[in-house]
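Here the complex is missing one protein chain, while the rest keep their positions.
Here is chain A:
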Amino acid sequence: MTAVWKAAGLTYNRYLAIAARAARRSLKEDKRIIAERRGETDLKFSKWQNGKAGEPQNLEKANTAAMAESAS
């Protein structure tokens, strides 16, 4: 049986990130505030073509779109 998340196109990496995020959010107040900072990522990238930089894109949004595309 394939896991639901795999069928929805999510990667194992994404699965782990979500599980870790849920665990962090369940911590007691003081520890949670420190821990939740670790879950934040903010990364932009742009594709270079013919020596010109493309439109800068948000990595997280691009990943979500890619996962929706690979859903079976």
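Basically, a residue touches a chain if its C-beta (ideal position, glycine included) is under 8 Å from a C-beta of that chain, and two chains touch if they have at least 3 such contacts; residues count from 1.
The working rule: contacts and distances are computed from a predicted model.
The chain absent from the displayed complex carries the UniProt protein name "ATP synthase subunit delta, mitochondrial", chosen from "Ras-related protein RABF1", "ATP synthase subunit delta, mitochondrial", "Vacuolar protein sorting-associated protein 9A" or "Zuotin". Only one of A:Glu29, A:Asp42 or A:Glu55 touches the absent chain when the whole complex is considered: A:Glu29. Although one chain is hidden here, its contacts on chain A can still be listed: residues 4-5, 7-10, 15-29, 31-32, 35, 38, 64, 67-68, 71.
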